[in-house]
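Presented below is the structure to which this report refers.
The complex is shown incomplete by one protein chain, all other protein chains being positioned as in the whole.
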Amino acid sequence: MTAEPTEALPATGPRPGPWRRLARHAPLLLLLAVVLAFGAISPVFRTPANARNILVQSSGVAVVAVGMTIVLITGGIDLSAGAVMFLSAAVAGKLVIGGWIPGLGPIPVPLAVALIVPLGLACGLVNAALVAGGRIAPFVATLATLYLARGLALQITQTRPLPLPPGFLELGRAAVLGLPLPAWILLAAAAAGQAMLSATPLGRQLYALGHDPDAARRAGLRTTRLLAFAYVISGLCASLGGLIAVAQLGTVSPTFGAQREFAAIAAAVLGGTSLFGGRGNVLPGTLVGVLLVQTLENGLNILNADPYSYPVVVGAVLFVAVLLDRLRRPRD
Amino acid sequence: MTRPATPDRAATTAGTPPAPRAGGEAARALLSEYAPLLLAAAYFLAASATVPGLGTPRNLSNLVVNVLPLLVAALGQTAVLIAGGIDLSIPAVVAACSVASARLMTAAGPGGLDVPSPQMVPAAVAIALGLGAGIGLFNGLAVAALRVPPFLVTLSTSMVVGGATLWATHSRNIANLPASFTDLAYGRVGGVPLFVPLVAALALAMHLMLGRTLIGRWLYAVGQNARASRVSGVPVGRVTACAYAVSGLCAAVAALLYTARLETGLPTMGREILLDVVGAAVIGGTSLAGGKGTVLGTVFGALLLALIDNSLNLIGLEYYAIMMAKGLVILLAASIDLLRARLLGRATP
Amino acid sequence: ADGRPLVGVSFDTLQTEYWVASRDAMAAEIEARGARMLLAVANNDANRQFEQVNNFIARGVDGIIIAPKDSQIVLPMIKLASRAKIPIVLYNRPPAADVGPCVTVVADNFQITRDTVAFLAEKARAIGGKHRAMILIGDLGDANAIGRRDGFDAAIAAFSDVIEVVARVPTEWNQEKALAGVTNALQAHPDIDFIFSSSDFLFPSVVSALQQAGKYGKAGEPGHVLLAGFDGDATAYRMLADGHLDADGVQDVAYECRESVRAVFDLGAGRDVPRVLRDPGFVAHQGNLDEARRRMWGAKTAPGEGSRR
């Protein structure tokens, strides 16, 4: 006969204990600990102005990391993000300065910014075409576009630093309700990213796709489109992140954005996103990841720590984060 | 299992369909195993038609010698990727081993200058290898025991080790290495640069290890399904630790090769190689998802990358053009590989 | 392949204007001599540079110019070139030891920085009172950055009565890190009034942070922060000209490149060339603007000069 017994089993497994529930927020706790530690040592660190600084300084990478998190959730990776930051900033700069395209004078900053959005989308679309359309491994595809985008941007800038007109800096400084624009954009991007992931059908389907693409297809999802969407969003985030960062700097240097993809990936992973896909979130995860690293560097700056100590301290704190992370998972 | 097979059982077991033609089989196997080789060869042929000096024996041997340290590091990364991990600490390990070995084989002379102390060379080499393997082992144990993402574990080791290396040297290079060490870079056996057979032996050893030994088979198993491996008695922790130790050891070997040829212990050695180290493996068919990869693939992956650099270098393109060309060639390689896979998949009558 | 002589040029990096200007000047000089330039950029990777020099030699170039990552790692490259009997010139960094025939064209990072910072410190002393200083340190793995840091420290040591260094900001030659670092340091020490940037290309970050803190004024104005940099690039020139910058350590790109290319050809022709050609460099400041205009490479190369307001 068929399997006999019925269930005498509670519907779900045992609830996690209080420790584990606490440890689930390991990076957040660590961030708090770091803040408290620096705050205890330095009164300057505790000022609201400094908190604002940290937010603003995090904004560029954080926005990139929002897109990166989405890509990582699909089980992919976007190595081209830093190069797209560069390309976007370079194109925006050239447009604002004018004379780049013969006959085209300087165009206003807001318009240039608006024109960068399609550029970011287009970069994302190229990745999407290669990964989702062409089925090329994301690491390889985006490694290639990294070189392409960076090379293109270097050509555009002729490998020279590109100083931007002051209007650009205004963008980085304008404050709304006491908070600078970059901080708003960061918060908006994080909120939108998280809302997309947790509250829209698309977001939930991305998690499914990341967990098992074959199963996702069998479940009737449009996997190609979903995957493409993730890369397009990442391209958009990278170019927005590039604009925010450059609006604070005032110059597009030839190394602009280099390795920022790496910082973004690290922040996402630190925040609990899995490189194998299907797991992760922007809020609090990735945001906490970005803030943790930025807060450390900020605190070390303020304490005038030995420059050589920075990587060692940041690395050690990451390791502690890793240790705490161990607690959040059940055994096995 | 020793029961006599009934006739119809034999029939079902063997699989009823006729085997496909033997020729097609061979071609298929060749295609799949040696795809990166074919890619590298194809690229080489195409490029040598247009790039002056590419095909000269002089340049070819130069190319092979150039790629050796990167290749060694990429082989270690391959082992880790197969086991389902990733090792971001390779550059830091390279720097640490470079500095440690150089420091050991030089004594501080008057005025803080480095003075060669040749008698220390073997010890320095041994210590560098031990250091590399040790850091690798630490990574491996942390990954295995804590079961946390290797990305984070090796990222933090990388920062700590790399930062500590810079700190310990305060950015200073270590010079005046003993000639008995630096001459290794110029040494030849039978007209072949010494490092070539050395690295070839290492690659062969890795090849045998991965394909033929127990631990190699376990690496693939762990990379594919760690839980199933554990249930089947695979010592998952030890296997994982071993992969990272191998990676650390390979990084140390790479560091020694680099250090010998630059004649300097460099606290920034290898800083920029990470993408190439992972790239060589992945282009060679290793999967970032684990359980897949070969030594041969990585060899050709590394060769392809070096070939791209070398050929673009020889053309004298603009800097940015070189970058873009590199991107295009990587894409080309990937799409050819894909095309091949698709053709293979469609081979249904 | 067209019969023209080939000169292989390998740059450690093109990441700052200084190097880009160098590359352009180099290309022009080589072109002017009817030769062709084979350019390679090592992206801060000593080994890649080594491989590039190998490639040049394998390719059979007629001469090699290297802007090496540092003076130590260039030694085996010199050996290789001399073994292959290819003339080799070191641009901007001297070799650490004499391992073979080569010519060096060099400006001294340590010395020029020391002079520049000493000039600024004198100014501080003249103003009077105690000054709080900040240095933006370059990549800790870059010998130029270290040379400049050491030059800074050496200069400050002689002024410990008037200057206290309260902030040492590591930048990794990254503008974002520099911006964050300066902002944070100004937050911690609002009284900082003496800043040295190890490279001019970090000025935009410095200026941005100073403006945010409302401390970006002209020399002589109250609240002005004493400011010095290194390189002599366009930004620095402009800041000097409009009175924001107090001093800048300048290396002479045109001179260095001209001499490098001349040396490589002279060596090839078997002529005698002095082993070291020294670019004395100089400190540009508010008091020698005319000289600065003539000798600062940034005064000529300033990109987008016209479009800037």
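Lettered A, B and C in written order, each chain numbered from 1.
Assume a residue touches a chain if its C-beta (ideal position, glycine included) is under 8 Å from a C-beta of that chain, and two chains touch if they have at least 3 such contacts.
Everything below uses one rule, namely that contacts and distances are computed from a predicted model.
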For the chain that's not shown, choose its UniProt protein name out of "Cytochrome c oxidase subunit 1", "Nitrate reductase gamma subunit", "Galactose/methyl galactoside import ATP-binding protein MglA" or "Carbohydrate ABC transporter membrane protein 1 (CUT1 family)". "Galactose/methyl galactoside import ATP-binding protein MglA"
Among the chains present, which touch the one that was left out? A, B
Touch criterion as defined above, residue of A:L221, A:L236 or A:L283 at the omitted chain: A:L221
Tell me which residue among A:H25, A:R46 or A:H211 touches the hidden chain in the full complex. A:H211
List the subunit A residues touching the unshown chain? 1-14, 195, 199-202, 204-205, 207-208, 211-212, 215-222, 278-279, 331-332
Residue list for subunit B contacting the dropped chain reads 1-3, 5, 8-10, 12-13, 15-17, 19-20, 208, 212-215, 217-218, 220-221, 224-225, 227-235, 291-292, 344-345, 347-349
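One rule holds in what follows: only the chains that are shown with their structure count from here on.
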Taking the touch definition from the header, please name the shape of the chain graph: line, ring, star, complete or other. complete
Using the touch rule from the top, work out which pair, A-B or B-C, shares more C-beta pairs. A-B
As a quick test, compute the distance in whole Å between the mean CA positions of subunit A and subunit C. 33
Any idea how many Å lie between the Cα centroids of subunit A and subunit B? 29
Separation of subunit B from subunit C, taking each centre as the mean of its C-alpha atoms, in whole Å: 36
Subunit C residues touching 2+ other chains are 14, 140
The positions of subunit B in contact with two or more other chains are 166, 318-319, 322
Using the touch rule from the top, collect the residues of subunit A that touch subunit B in their complex. 75, 77, 79, 130, 134-137, 139-141, 143-148, 150-152, 154-155, 159, 265-266, 269-270, 274-276, 306, 308-312, 314-316, 318-319, 321-323, 325-326, 329
Residues of subunit A touching subunit C in the complex: 42, 44-45, 47, 49-50, 53, 57, 60, 97-99, 106, 158-163, 165-166, 169, 172-173, 245, 248-251, 253-256, 258, 294, 297-298, 301-304, 306-308, 310
Taking the touch rule as given, give the residues of subunit B at its contact with subunit A in the complex, in rising order. 86, 142, 146-149, 151-153, 155-164, 166-167, 170, 275, 278-279, 282-283, 287-289, 318-328, 330-331, 334-335, 338
